[in-house]
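Only a portion of the chains appears, each positioned as in the full assembly.
Letters A and B name the chains as they come in the text, with residue numbers starting at 1 for each one.
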Amino acid sequence: MNPLCSEFTSSSRKAPEAAIGQVLIEALPYIRKFEGKTFVIKYGGSAMKDELLKNSFAQNVTLLRKVGINVVLVHGGGDAITRTAEKLGLVSQFVHGKRVTDNDMITVVQMTLAGKVNQDIVRLLSEHGGKAVGVTGLDADTIKAVPGPNAEKLGLVGDVESINTDYIDLLCRAGLIPVIAPVGYDHNGNIYNINADDAASSIAIALKAEKLIYVSDVEGIQVGERILKTICKAEAADFIEQGIISGGMIPKVLSAFKTLDGGVRKIHLIDGKFTHSLLLEIFTHEGIGTQFIAEQDNDQQENR
Amino acid sequence: MNPLCSEFTSSSRKAPEAAIGQVLIEALPYIRKFEGKTFVIKYGGSAMKDELLKNSFAQNVTLLRKVGINVVLVHGGGDAITRTAEKLGLVSQFVHGKRVTDNDMITVVQMTLAGKVNQDIVRLLSEHGGKAVGVTGLDADTIKAVPGPNAEKLGLVGDVESINTDYIDLLCRAGLIPVIAPVGYDHNGNIYNINADDAASSIAIALKAEKLIYVSDVEGIQVGERILKTICKAEAADFIEQGIISGGMIPKVLSAFKTLDGGVRKIHLIDGKFTHSLLLEIFTHEGIGTQFIAEQDNDQQENR
């Protein structure tokens, strides 16, 4: 008997199959629902450093693109900038967590973010079969910036003034994955370093994105020892008032609701330390992190 | 604390999540692969009788259509025909398993298959959200028949002469599910009863289908106590010669390979008694029944 082609099914697989059937029944409709929709993903944390997690993330992103979702990545790169600055003999200074950025430092930011970090992500996605494209805010006038608050101290740290979505839309429609380095420039040609979380939010709003997903090392909104699966605006206010949500989590929550108000349908906070967390958050009812929704709405809160 | 909107994730779900991620990684690419492709499903056995299995089948079929696969059903209905004939006082006679069909009997066949069984399937799919449409071989000249062998004894039992796919293509492109009752007519306007398995094969070939799936009460090709996951033409010949495949299974296997030769890419034999068997066969590498492939080919034999 020729062993080359015939294969037997595993004898013991009957048991989990009902479960697999259930996963499929649950996941498949999301694909149609999300086909042609846009997801903006802020990429950071361990998923950007650990080799295994980088590969799992790249595999997930590539798969989302393959099933027809427009995926837009926004990345930061603070550590790398600090390292390049050091090698060039520049000292990194921070005011309230923001990097003081003079003319020399903005060149370091550009070179490191656009020239190195961004291109490493493009190459990572390419190795998993995705067609990615590096984008900065200067390309096709995509991000117009204005000086941020505290400019006299911080220098060229900017806020987003406006996003021109033509170029990103073009890339998405062509099946490409834009990987965006958050630098922009103002009407005088000055270049600014922009906070990646804020840039992701502005881009998601401008693109009328279905989802903005923050991939970081945070598991979600924690209440006691448990992670909230879904949170809506009214309750979040209660939680903050009652001190259940507190500290550094408050600005994250407020920013998420500001993005929802801007027209993005859902915001997700997921844990990049967990393999396949992107797929689990998107294709199961249960999800894995916390989703922010505008209002109580059965369909929204029970699904992803 | 307002319980209306916030929900916690189940505390115990971390364990199976890696498995779920794996199911998704496996299943999602199939959707793109099969989008716009055509699956012909011969519907019969318990999945057509048991209330629970009927619903599971209808749910599966509707889901396939929703993720963009063109689904075409072909059904028989021998038991129902016999029952109607009885009520009308007609005795059902069979020669080698084929119903002797005179003028009165062909009217019973038409009335039962096209008027009743077919419409019950259309209604079942509609109840699960599918838009199904009853079709007979007479509609838009879809099936031209010729008298089958042994016509002098069997009467109006016909073979497919040709399939006109225009109408079925039209329905598929419009997102509808054609439900086909296998009656056809010849150039003189005589109507014929056609074997549903044969009709399904001819239709799959004419449509250049990606898959022809037989849903019946058979688990697949059994060798010893195990079910073959994949079988190719050369080995099947060996198995038959060695007596490993024998009896009533031989004509089924030969017919499957004839259909492959006609240009259908894969033939599947799956067990309708198993819930979600359709999805498991299509969206997992492992599958659940037996798939017939033309040749040894790693990509084909290891996947669905």
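Keep in mind that, in the parts below, a contact is a pair of C-beta atoms (placed from the backbone, for glycine too) under 8 Å apart; a residue touches a chain by one contact, two chains touch by 3 or more.
The model shown is predicted, which means the values in this text are computed figures rather than measured ones.
Of the identical protein chains in this complex, 2 are displayed in place, while the full assembly in this structure file contains 6 copies of the same sequence.
Keep in mind that, in the parts below, only the chains that are shown with their structure count from here on.
In the CA-based superposition of chain A onto chain B, the rotation angle is 180 degrees, rounded to steps of 5. If each chain is reduced to the centroid of its CA atoms, chain A and chain B end up 43 Å from each other. By the touch criterion given at the top, residues 1-2, 4-11, 13, 16-25, 27-29, 31-32, 59, 63, 66-68, 220, 223, 226-232, 234-235, 238-239, 242, 244, 274-276, 279-280, 283-284, 286-288, 293, 296, 301-302 of chain A touch chain B in their complex.
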